[in-house]
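Shown here: the complex without one of its protein chains, the others still in place.
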Amino acid sequence: MSYLLMKSITKTFPGVIANDNIDLEVAQGSIHALLGENGAGKSTLMKILYGIYTPEEGRIFFNGQEIRVPNPRAAIRLGIGMVHQEFHLVPSLTVSENIALGYELTRNGLVDRKTQRRRIEEVIEPFGFKLPLEKAIADLPVGVQQQVEIIKLLYRKAELLILDEPTSVLTPQEVDNLFGVLQNLREQGKTIIYITHKLREVKKICDFATILRRGRVVGRVRVADVTERELANLMVGEQVIDYIFPRSRQVGEKKLILERVSAVDDRGILALKDVTFSVNAGEIVGVAGVQGSGQSELVEVISGLRHPAKGKIWLNGKDITRSSPRQRREIGLAIIPEKRKEQGLNLNTNVVENVISTRYYKSPFSRWLTLFERPAEKFAQRIVSEFSISMSSLKSKVENLSGGNQQKVIAGREMIEQPDVLIAAYPTRGLDVSAAQFVRETMIRRRDQGGAILLISADLDELFAVSDRILILYEGQIVGETNPDETSFEKVGLLMTGHFHAS
Amino acid sequence: MNIDQLTNVLFAALRVMTPLLLAALAGLISQRVNLLNIALEGLMLFGAFFAVVLGAKFNSPLLGLFFSIVFTTLITFIYALSIIELHANLIVAGLAINILAVGLTSYLLVVMFNARGAYSPSNLVSLPHLNLPLLKDIAILGKVFSGHGVLVYVSWILAGLCSVFLYRTPQGIHLRAVGERPEAAETAGINVKGIQYLALLLGGVLCALAGAQLAIGDLTIFNDSMINGRGFIALAAVFFGAGKPSLTTLGCFLFGLFEILQFRLQTSANIPPQLPQMLPYLIVVLTLTAISFQKKFTKRMAG
Partner (left out) sequence: MQAELPHLDPATSQINVEDSAEQIPSAILSLSRMLLTLIIALLMGALVIWISGKNPVEAYRALLQASLGSRTAIANSLLAATPILFTGMAAAIAFRAGIFNVGVEGSLYLGGFAAAWVGFTFTTLPPLLIIPLSLLTAGIVGGAWCYFPAILRSRLQVDELVTTILLNHVAILFTEYLVNGPFLVPGLANAMSPQISESARLPRLLPPSQLNASFLFALLAALFTIYLMTRTKFGYEIRMVGDNAQFARWSGINVVSVIEKVMVFGGIFGGLAGAGQVMGVHYRFIAGFSSGLAFTGITVALLVRNSPLGVLLASLLFGMLRSGSATMEIMTDVPRDLIRVLEATIIFFAAIEFSNLLWRRHREH
């Protein structure tokens, strides 16, 4: 009987099946990788195991018994622990205070620091950890913080540890440290589930791997028996070309140029490193990459919402590195932002007010102070018919539209006036087939009219179908550029996951 | 300034700092659970009101204090309920409490005592003052530290207890966890809502004490503008002290000193009272600015 068996797990969210009849079997004392691209369903599956979600169907067996996990506390009680990507540590508390949080030992009402310390040392001794127990978490590097998270689980007597993308925040040295720790844990009989999309790491430290794609299990392997290439293949799947658009016939001058652009994300970490590329008139350049490779920052930097730390950007021949978002739009930029509801729309108002948001200050929509309703309504009407947006009335609130129609509102607003350069970030995310196809056709049409389009997408099928060139972004750098007609999913997949020896 | 004047000033500063300190402790505890308590001002006013009115009714300042705590905490409970259960907007609810305090106390003052603006019951004595047995005979220290009202000493003890509570008891640690990383607290099994209630209710008690000290600590008087922004100065002290009881206490002492010096200067050097009174507010604004500035600067450096 296997140590952990998750059987026939199905979990859906509105509009998407996150886990589709998944079986997962983990052997005791092993390090088991849960591998897949973003959106494949790995996190969801583990959140079910950890009690954050409840599946619609399926059962979980642990240690020979069927278990129910209604919440994380229950999971902990069963001996299952999870280290999230964002640590659940309290910055101003010390290491030992964090480890013992919720399980403090007291004497006379006060925390018994000495005994607690001894207890913690007892727990970590067999694993060879060396931690400054009395230092505040905020003063410690990320790698050490992660160790504290792991020890927290051990202190609570976890036997099965789930690590969610543990190396996403670590330096290479810290990664090596972590691997040492994991091997230690395995020697002590702990079982580890390792969620990742990084093939190198899977090969280095994991014994087994279950590969997920689009919510389903597509492979179960013993890591020693497969190559990285085979894993990459499983992750991204076979190339299924069920539609293809004709490639661009005429490529013109450079419309968008990025030169050695580097940028820092909100956490202060470098998210773009020396990025250099250009997009020409009459071509669609696709950007492939796993989530978190710097795509958001790339879009923000081009849009003017984030200042690059280094580098320059040119649009239509003009240096826009210091220009405001509105100035960039004036020069010829249009943006379909990544987050439809938070960035692309004002859900609280109607379509008319949404589509004039980028041009309300210009004639014919306004003059002096006044905003004119009729031109705005006509404009909206034009977009609605050209983009076949279905709605009850122009005046109904945008939040009542379907996701597909909402996206069409954004696409319509951005594309109706033939922008010179269009940045489209995940424009078909969450759309049904026809809506997605419509958006792609519109982009192709724009390209054929001479527009320059930068398409960022998580869908390799889409990228291959639509792009004239594909750039691969990995950890903030462009690690490759290919022609979709001369490459394969497999090669792109390898580059996306950090394997650079693509031939 | 000679020794006598200095000891007088220090004595007065310690006295004046008490309501600030109590309110600041209230603000501090709320701030530690990440609930900005705008209502300190109103709760202090309620505290003062109940202390005077009920103290006069029962002819006992101690009973006045007791009932002040009871009723102020009751009002705090409603405030807490609206924020924690009904998800009321923290700021707006706080504003409501402040306006309610002014309105209701003035209203009741007229209705109960036909007194508009101020009320000073002749029958009520102030809270007891303590002449500390050994200390009072020591030359300078005695003059500074002995003879204060009981709540003054209580405030010092509470400040110390606050430190112990936050840093050495499990509940205090949980409280800090809830304020800093509620997700961490939740997965640790801590009852986040319970902690939030605890923080606000403790704050209510402290505000009652603060108001009582102002109202019946030395003289026995109530007037509707007696809090005079102390609720916000207390918040200023909390920001100063970055949430640490020790530094917050220091901040309160400095503000108390300011207040006293300003009184003295007024008579001796003819500096209008309002100008030094403006300082605490301006200093807080500057502090907040400096903090935001520093954050922006460090973020840019990280690139």
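Each chain carries a letter (A and B) given by its place in the written order, and its residues are counted from 1.
Here, a contact is a pair of C-beta atoms (placed from the backbone, for glycine too) under 8 Å apart; a residue touches a chain by one contact, two chains touch by 3 or more.
Just so you know, these numbers come straight off a predicted model, no measurement behind them.
Among the residues A:Arg326, A:Lys378 or A:Arg445, only A:Arg326 touches the chain that is left out of the figure.
Within the set A:Pro166, A:Gly344, A:Gly450 or A:Pro484, the residue that contacts the chain not displayed is A:Gly344.
Not every partner is drawn; the one left out touches subunit B at residues 31-32, 34, 36, 38, 82, 86-93, 95-97, 99-100, 102-104, 106-108, 110-112, 116, 176, 179-180, 229, 232, 235-236, 239, 242-243, 272-275, 277-278, 281-282, 284-285, 288-289, 291-293, 295-296. Contact residues of subunit A toward the unshown chain are 92, 303, 305, 324-326, 328-329, 335, 337, 341-349, 353, 356-358, 360-361, 366, 369-371, 395, 399.
Just so it is clear, only the chains that are shown with their structure count from here on.
Centre-to-centre separation between subunit A and subunit B, using Cα means, comes to 47 Å. The residues of subunit A lying in touch with subunit B in their complex are 72-73, 76, 86-93, 97-98, 101-104, 106, 109-111, 262-264, 268-270, 309.
For subunit B in complex with subunit A, the residues that touch the partner chain are 164, 168-170, 173-174, 176-177, 180-181, 183-190, 298-299, 302-303.
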